[in-house]
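Below you will find the structure I want to go over with you.
Note that one protein chain of the assembly has been removed; the remaining protein chains are unaltered in position.
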Amino acid sequence: MRPQAGVEDVQRVCAKIEALGFRAHPMPGAQRTAIGVTGNPGPIEPAEFESLPGVAEAIRVSKPYKLVSREVKSEDSLIRVGPPQGSPNGGPGSAGASPAPTIPRPDQPESGRAGATPALPGFIVGGRELAIIAGPCAIESREQALEAAERVKKAGARLFRGGAFKPRTSPYSFQGLGKEGLEILAEVRRATGLLIVTETIDPENCDLVEEYADVLQVGARNMQNFSLLKRVGRSRKPVLLKRGMSATLEEFLMAAEYVLAEGNYNVILCERGVRTFADHTRNTLDLSVIPAVKRLSHLPILVDPSHGTGKRDKVIPLSRAAVAVGADGLIVEVHPHPDRALSDGYQSLHPEQFEALMGEITAIARVIGRTTAHAVA
Amino acid sequence: MRPQAGVEDVQRVCAKIEALGFRAHPMPGAQRTAIGVTGNPGPIEPAEFESLPGVAEAIRVSKPYKLVSREVKSEDSLIRVGPPQGSPNGGPGSAGASPAPTIPRPDQPESGRAGATPALPGFIVGGRELAIIAGPCAIESREQALEAAERVKKAGARLFRGGAFKPRTSPYSFQGLGKEGLEILAEVRRATGLLIVTETIDPENCDLVEEYADVLQVGARNMQNFSLLKRVGRSRKPVLLKRGMSATLEEFLMAAEYVLAEGNYNVILCERGVRTFADHTRNTLDLSVIPAVKRLSHLPILVDPSHGTGKRDKVIPLSRAAVAVGADGLIVEVHPHPDRALSDGYQSLHPEQFEALMGEITAIARVIGRTTAHAVA
Amino acid sequence: MRPQAGVEDVQRVCAKIEALGFRAHPMPGAQRTAIGVTGNPGPIEPAEFESLPGVAEAIRVSKPYKLVSREVKSEDSLIRVGPPQGSPNGGPGSAGASPAPTIPRPDQPESGRAGATPALPGFIVGGRELAIIAGPCAIESREQALEAAERVKKAGARLFRGGAFKPRTSPYSFQGLGKEGLEILAEVRRATGLLIVTETIDPENCDLVEEYADVLQVGARNMQNFSLLKRVGRSRKPVLLKRGMSATLEEFLMAAEYVLAEGNYNVILCERGVRTFADHTRNTLDLSVIPAVKRLSHLPILVDPSHGTGKRDKVIPLSRAAVAVGADGLIVEVHPHPDRALSDGYQSLHPEQFEALMGEITAIARVIGRTTAHAVA
Partner (left out) sequence: MRPQAGVEDVQRVCAKIEALGFRAHPMPGAQRTAIGVTGNPGPIEPAEFESLPGVAEAIRVSKPYKLVSREVKSEDSLIRVGPPQGSPNGGPGSAGASPAPTIPRPDQPESGRAGATPALPGFIVGGRELAIIAGPCAIESREQALEAAERVKKAGARLFRGGAFKPRTSPYSFQGLGKEGLEILAEVRRATGLLIVTETIDPENCDLVEEYADVLQVGARNMQNFSLLKRVGRSRKPVLLKRGMSATLEEFLMAAEYVLAEGNYNVILCERGVRTFADHTRNTLDLSVIPAVKRLSHLPILVDPSHGTGKRDKVIPLSRAAVAVGADGLIVEVHPHPDRALSDGYQSLHPEQFEALMGEITAIARVIGRTTAHAVA
């Protein structure tokens, strides 16, 4: 759409698309709104749309992924996390009512890199401020979660991670506290204002998780769990989609496409290491995928240096590298007492290490024109 | 348990295990019954069980996987597919009522490699006769399915494969006929007597699929979809579990352990190629995993040379190799008209190629003491 | 060239090629002679050659590899190992005088799959009889080598392997006996009639090794040691070229092309496993490369199940699979006392295991129309 196109122009085009039996996907940007069209069994004539008021151009997407492609939307996507502006910091009920940005609001431009950071408790992923998500691998107790949250918040994290439902390689390993873990996460949000990122492990489970989470995490092992992708695609909450451990870039973007194709355009990608022959780290962190994603897609992408390396002493240097390469943020495991962690303790940072990390990445971020909430003298 | 232990001995041990707050997993074998114990928060004293009547020995399993291990059960598992002996060839209703072999029947030894092959329509996977599963990638129509089934049956296949629910990399690709596909599969069974292997893609979907399938297939992308593994673990139907495309052997066995830990001991493993740098085939078929599994586990393992190579002209030589290496069978894509296939046509065999394949593998099978249902002059 | 083309026809075409400033590579086959042309800075007009007597057709090779391609030579290459027919079983001197088959002899057709096996001591690799190369990883002593040789010969091996110069990961590991090892190998040949396959590790070392070896082995780590490839390309001895541990098929064929481009057309390829994430074997044996090579190249290809798996108990099943998939032979580590081996003992077979292996693969070979020298009751 043209920059000056109004809401009614967008609606008119969407109506026409739907009338033709297709599906319309309006995706607002800072400058202009893009409208993706899917569901077409055969080719459509682009010219049919170019004559409508407000339409800048109609193009055929050459890639197998469509809605995630920069061909459809050339501007970086800004993903709003948390309650909508003006609403109170919600519990389960109000959080579930958070409206998905499915209606273009070109007259209310979202704040971009050059714009102002929104007031708490919302947060924009993909903007100038790096999204720093930190917390323990698994929620183990109220005390552990709150202590971790206070520490990471103080160091500058704006989002809190912690698993209530844990996909574990062994059926005999700790599988998470389940609903009790979600209740603790809600308490963390109330107590600290941190936004909550937690994993959903299957479509049915998603009904429960989305009542509590601000961001629905889809784990690497579920990157091609298409039933789950479709389910989170029908959610109103943003989705953090981790790259599968042997996923090509195209498969990664196709997984995201599943979510967008269902109408949820708020997908945050995350590189977390791939599986190779190399044995000095648990996985091989593939930082080259960051500029590769940026070239092909408008979606933001984070890096998980904890799973990406699997070793505590590699987390800080790889976090610096992730920020330097251009990632939109980090998701880092921090545990108040890593040696007592019920899972992944060997790759979790001590809180003071996380503070050091925040200091280092904040300095790197400044060099490339980005910021964090970490206070720097 | 000792070979001469009776049903009541097994039940007594199971009762004691349950009374201690653990879970008992009786797994009958041709010679004797093994009973796995899981759910133990701390170590149990093996001696406590060894004094019970019928107990041969109590051991602690040293591997992270327990029930799938040869340490628990040293004999090869024989997995019965299809309605129980004596029952009519069931439709959805009766098939769902097929009793799971959770009660040891040492007095009714299942036929093993040295024993007689059971009468149709049942089939034993892991016995002397190779399990040959063939059919199209996806069920596309009644005509396509029936034509494929007649052709593969004539060549000696005893089980029919065909996807009704297809996990596809792209949300815009053909996703299968769904329930209509299952109905067609039921008709194939009625018309041909072939047993049905078809994929289930999520826990909810499993409710439907298990009404129709004789074997529930869990695809490679879902190998660590633990919700699905737990769900099929509560099914009474055998499970065909495909190795994930970057799964280590330990992860593969741990995924099977999830199914057994829920009480379904009828798991058939399947190697289908792993992801490597090599680009002359779609995946790199790892045949060394067959003897590696045989060493560690009592479960049978098949090979999928179609996905394992992704190229039609590689399917026959790799099928010969799979049989020669000691696999318990094959799952092969055969389409009556590969060039018109809606998915995976380039790796599907023509029916006459499948007949040639059956001839070649039957000759190889004979050399290593195994058989197929393919008629050899 | 046409089947009926005579020596003078071939020479005339070669002369014309050389006159144009290119290089001619005449490669005789059972039915007809192919002539490769390299060194052309620009395109040549095929028609310029097609008018010469005896020329069947002139084609432009579409692949990056030329002389190894089936486009240049459609028939399987038969690689003669050992002294030429009629000459005595040579020591170093006479072996070095073995003429390279650079001159086409269409009137003296080499024996092919359908033909008679040549009299000892020569051997044809790529013919009906599988090439079975066996022996210890490293030559450790005269006694060890002779004992190993007697045992493998008795079981049906026709070629003996044993390293005199060993490329080892650690500079502190046993690096081989050097020239003394070569002298022992010459004694093995005199004592047993087995042909000698041994590794050359650099261009200078090749001067010495080619005095003793019947086949020059280039190891996996040297697959892209282009100086060594060029050097063995100027040798008159056949070359056994092992696939690098992360070489694509194209790189593998390009490495062979280096040898042929120097004028040595007697290259035997060898798959020995590639490096992947899988950890249940030392390398992942990629048997699909056998039919892939057969499709693209006329060169024979063997399989090394010892390095390919790195575990003794996997060698026999993978050897069966290698023969079943269509390999032209095997190179297997056999040590009279594996537990005392100075290198690779854990993957070396005991002599009695090798005999069992020969029995099994001989039975498999017969099924696919091939033979071994193993006596079968």
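Letters A, B and C mark the chains in the order given here, with residues in each chain numbered from 1 onward.
In this text, a residue touches a chain if its C-beta (ideal position, glycine included) is under 8 Å from a C-beta of that chain, and two chains touch if they have at least 3 such contacts.
Quick caveat, the model's predicted, so the values are computed rather than measured.
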item: Residue among C:G6, C:P167 or C:G359 that touches the chain left out of view; value: C:P167
item: Residues belonging to chain C that touch the chain removed from view; value: 38, 64-66, 167-172, 201-205, 221-222, 224-228, 230, 245-246, 250-251, 254, 257-258, 261, 275
item: For chain B, the residues touching the chain missing from this view; value: 275-277
item: Chain A residues touching the omitted chain (full complex); value: 246, 248-249, 274, 276-281, 284-292, 295, 308-309, 313-314, 317-318, 320-326, 360, 363-364, 367-368
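FYI, only the chains that are shown with their structure count from here on.
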item: By number of C-beta contact pairs, the top two chains; value: B-C
item: Interchain centroid distance [CA atoms averaged], chain A/chain C, Å; value: 54
item: For chain B paired with chain C, centre-to-centre distance based on mean C-alpha positions, whole Å; value: 40
item: Averaged-CA centre spacing for the pair chain B and chain A, given as whole angstrom; value: 37
item: Of all residues in chain B, the ones touching two or more other chains; value: 246
